[in-house]
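For reference, the structure I am asking about is given below.
Note that one protein chain is taken out, while the other chains of the complex remain in position.
== chain A ==
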Amino acid sequence: MAAETEPGEPEKGKPFKLLGILDVENIPCARDSVLYGSLGSVVAGLGHFLFTSKIRRSCDAGVGGFVLVTLGCWFHCRYNYAKQRIQERIAREGIKNKILYESTHLDPERKQTNSNNQAVKQIGVQS
């Protein structure tokens, strides 16, 4: 969320909010969803009008297209965003653990090479 600017920093100004509630600048995926929804609305409305020449019904189709396309883009984008956050968290933990445990007995890379060596020895013994 936007914080107050420190003195000396350029002013960001009030964030732009659609209908006074949706902060499209700072909410992830909001801007893309609304833009794709607008595009979908124009396509649906114009397409309906081209086929039927009915203005009011085409406007209804446009609004319906806006809602459906915005929702669809929103869920798709948020799902991918959530997956990305989880991957970032796993990567961050992995980097932290690597730095913490490198060259100690808890080093996961050392455990992996040890288990590989043991597997090779077992195969040698069996043969």
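Here, contacts are C-beta pairs under 8 Å (C-beta built on N, C-alpha and C of every residue); 3 or more make two chains touch, one makes a residue touch a chain; residues count from 1.
The rule we apply is simple: contacts and distances are computed from a predicted model.
Visitor: When one chain of this assembly is omitted, its UniProt record names it as which of these: "Large ribosomal subunit protein mL46", "Cytochrome c oxidase subunit 2", "MIF4G domain-containing protein" or "Sorting nexin-1"?
Guide: "Cytochrome c oxidase subunit 2"
Visitor: So which of A:Leu18, A:Val42, A:Ile90 or A:Leu106 would be touching the chain we can't see?
Guide: If we include the chain that is not displayed, A:Leu18 is the one touching it.
Visitor: Even though one chain is hidden, which residues of chain A still touch it in the full complex?
Guide: Residue positions of chain A that touch the missing chain: 1-4, 18-19, 21-23, 27-28, 30, 33, 56, 59-60, 63, 66-67, 70-71, 74, 78, 82.
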